[in-house]
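Dumping the structure here so I can ask a few things about it.
Here the complex is missing one protein chain, while the rest keep their positions.
Order of writing sets the chain letters: A and B. Residues in each chain are counted from 1.
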Amino acid sequence: MHISPKRELKRSSLGRVGIVLIVLVLILAIFAPLLVRYEPSGQTASAFESPSLEHWLGTNHVGQDIWSQLAYGARTSLLVGFSVAVFSVLLSALIGASAALVGDRYDRIVMRIVDALIVIPVVIVLVLLAAYIKPGIGYIIVILSLLGWQFGARVVRAQTLVLKEEMHVAAAKSFGASNFYLIFRHIIPDLGPILLVQFVYAARRAIFMEAGLAFLGIADPSIISWGMMMHDALGFCYLDVWRWCLIPPGVALSLTVLSITFIGHAFEPVLDPRLRGEAGA
Amino acid sequence: MLRIEGLNVSYDSERILNGIDLEVKAGETLAIIGESGAGKTTLGLSIMGLLNGNARGRIAFDGVDLLSLSKDEMRELRWNRIAMVFQNDEDVLNPVHTVLGQVLEPMVEHRLKNKEEAEQRASQLLSEAGLSSDKFYAYPYQLSGGEQQRALVAMAWANEPELIILDEPLSSLDAVSRLEMMELLKRMGRGRTILVVTHDITAAANLATSIATMYGGRIVERGATPAVLYNPRHPYTRALLRSYPGMATGKDLQGIKGRMTRGVSGCPFHPRCTQAIEICRREVPLLVKYRERLIACHRGGIIPALSVKGMSKSFGSVKAVDNVSLVIDGGGTLALVGQSGSGKTTLAKAITGIIKADAGDVYLEGEKVSRRGKDFYRRVQMIFQKPGEALSHRLSVLEAVKEPLDIQGIETEAKRINRVKKVLEEVELSTSADFLEEYPHHLSGGELQRVTIARALVLDPQVLIADEPTSFLDSSVQAKILKLLLNLQEQRGLSMLFITHDIAVARKISDRMAVMLGGKIIEEGQSSGILASPAHPYTQSLLKAAQGNSQLG
Partner (left out) sequence: MINKRNMATYGIALVFILALNFLLPRMMPGDPLMAIYGEDALIQMTPELKAHLVERFALDEPIWSQLGAYFWGLLRGDLGHSYYYNAPVSEVILGRLPWTCLLVGSSLVLSTVLGVVLGIESGWRRGRKLDKSLLTGLMALGGFPDFFLGIVLLLVFGVTLGLLPLAGALTPYAELSGLALSLDILKHLLLPLASLTLCHIGGSYLLTRNTMITVMQEPYILTARAKGLSDSQIRYHHAGRNSMLPVFTRTGMWLGRLVTGALFVEMVFAYPGLGYLTYEALLARDYPVLQGVLLMVAVFVLVANLLVDLTYPKLDPRASYAH
């Protein structure tokens, strides 16, 4: 694997924009307690106060500080995005690589399941599940991970099939290495760049879906989330409170998803080197 | 019809083509041969105006400079006047369109014909190209490589172009389809001007009326097909032919030393050329006329390393050598074939000055040798028939091989020993202290001959005269020694006069052959030519005897 994701990122100006944006969101999430004056869930003023020095972004329908909620909402988004990405990439790697290495019947069955999961509209399933379970943040992470590995598994499997043919893997096999050994010592290290790309995609999907579920109002209402902020504000569209209640979380969510999209695009040549040489884009 | 002048092409500051001058006359078929990476395909693409790189110079087609044409003018010209048959790799044909659709497309798109007429003509072309009619509406993946190639040919002929460029038209075909394709191209190419780009010398030999050899983005030799193939004059052309497995040549395959590098100053071939001199490193040779052909070489092509003119030697009333003239090409092998007593050894001894000739002169690289001093022997060395006798039994291996250096007084003792070790490695002998101290009677026949070869090479001679060097060896050892000599020739560019009574051995090792009978050269020429059609009855009988032997074996 002579294509380095780091170099691809450096070559792409969109990728650099993405990195800057995601770092900003990260700072917001990590230093949230230092950046805000009020408890995000505390009722600190009357409802729908417009932005002022006291409340930078005003307050919402129950008088909570929007800026505080925005900062803590970043935590939720990034936590869900990161954890789901880690879990689903692990699942993708294990399932995809083992399908390619074991082959035969196991491969066929696993790939049929993967294809089936790709065909099914996952969000609808999520909505149904969420409606029954009313999930907290842990549940959301688990469900999103379980329903998010199939895309990566397909890519990992294809790449493993290529790697399998390479000499050093064949050599290790000829020394009697087990499939387990092959996956961890030879395949996964070589899959690194591809897993990274899958990580980015998975994080994007997860952040998007968490916000979506909250927006539909089916997540645990105690979680502070950008989606929930928008859900709350949407009901008051006819007032001009949307300027500070609705737009900030929407913009924050969009910028976060956008930054990840840009980073993912910068990584695309890792999956298909023929896409390289995108001078400025 | 096509006249290219000073064409330079570069991709990303890397020069691919350098000052190409080339003319193709109407009705002529010119083959461009060379290794991959020589720039052959780039040349074809630059004529089509399909380069992504930067082209400078002039490509005059019917007097119009193609490089000066606008995009639209060039598009109008493509396929209508110049068409190309691409190398049939994967997907040269669009996988989602039928073969017939792709053949008729250029006619319809260039508004030469309406859809029906075009379809009719396309079908006609496809059957002319030998595709069966049930395959006309097939998709490319449904066709074999040979059938796809036929479709590509039909497509190229669609708009009746005046010039057709064929890029490796026979690669990716099996032997039988190759033959059919060759016939097809000959038939359909009649009356058209064709440029064949290929590394396949058989294809060039069969299709082309003349051949141009390309190396490192330059044309290095250009001439009529038989002349270039049977008597290559540029060192690269000869090397290319030597490394090509043809049925006609008997000589073992030889590679070319080193590998092609780009951005070389001076002559592009000089790092691999065995006769390169100072100027080759500095200046680019021009493509100039040399008898009936064009050659780009500072030394005028392959140099005559050693030539003999009118040499005679009599012992009493017996004319052992009778007015013999010979030329040994630089980096080539001349086999001197004849029965014992025909005067071969006498000739060799006379050339090296071991015995004095009655008449005649010897020339080294064209210069007459008036006196054979140390200088001469540094450049010409000899290997003798009986290695056991040629080595003094009192000298160890080290002493024997070092002897010429001692005699010539070259360098210090330590350096001499180093040179001895190096040359012993070259002839694949051990350099251990034990072996260096070994005396001749402890060595096998093969080892002895290697020692004599090492001794001959230690002075870095240009010409090696080998007198029956293998006749006293087992055939298995003989094979190894012959291979060693071929390798040494490939690496050092040795010029050899190889004397043998065995025409089968001569066939394996020589580029040219001279047959000697009764002190006279009765036949001389390219080995493959002599072996294929010997002119002299004596040569015929030699050949017959050898063939009889092979049937016995």
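What we mean here is this: a contact is a pair of C-beta atoms (placed from the backbone, for glycine too) under 8 Å apart; a residue touches a chain by one contact, two chains touch by 3 or more.
These figures come from a predicted structure and were not determined experimentally.
Of the listed residues A:Leu24, A:Leu94 or A:Leu216, which contacts the missing chain in the full complex?
Missing-chain contact among the listed residues: A:Leu216.
Among the options B:Ile20, B:Met84, B:Ala203 or B:Leu543, which residue touches the chain absent from this view?
If we include the chain that is not displayed, B:Met84 is the one touching it.
For the chain that's not shown, point to the residue among A:Ile30, A:Val127 or A:Ala158 touching it.
Considering the complete complex, A:Val127 is the one touching the chain left out.
Based on the whole complex, identify which of A:Val102, A:Ile118 or A:Val162 touches the chain you can't see.
Answer from the full complex: A:Ile118 touches the omitted chain.
May I ask which residue of B:Arg3, B:His110, B:Lys257 or B:Arg379 touches the chain that does not appear here?
In the complete complex, the chain left out is touched by residue B:His110.
What is the set of chain A residues that contact the non-displayed chain in the whole complex?
Touch set of chain A with respect to the missing chain: 14, 112-113, 115-125, 127-129, 131-132, 208, 211-212, 215-218, 230, 234, 237-238, 242, 246, 250, 253-254, 257-258, 260-262, 265, 268, 272, 274-275, 277-281.
Could I get the residues of chain B that touch the absent chain, sorted low to high?
Touch set of chain B with respect to the missing chain: 48, 50, 74-80, 83-84, 86, 89-97, 105-106, 109-110, 139, 141-142, 155.
Here is the rule we go by: only the chains that are shown with their structure count from here on.
List the centre-to-centre spacing of chain A and chain B in whole Å, with centres computed as mean CA coordinates.
The computed centroid separation for chain A versus chain B comes out at 62 Å.
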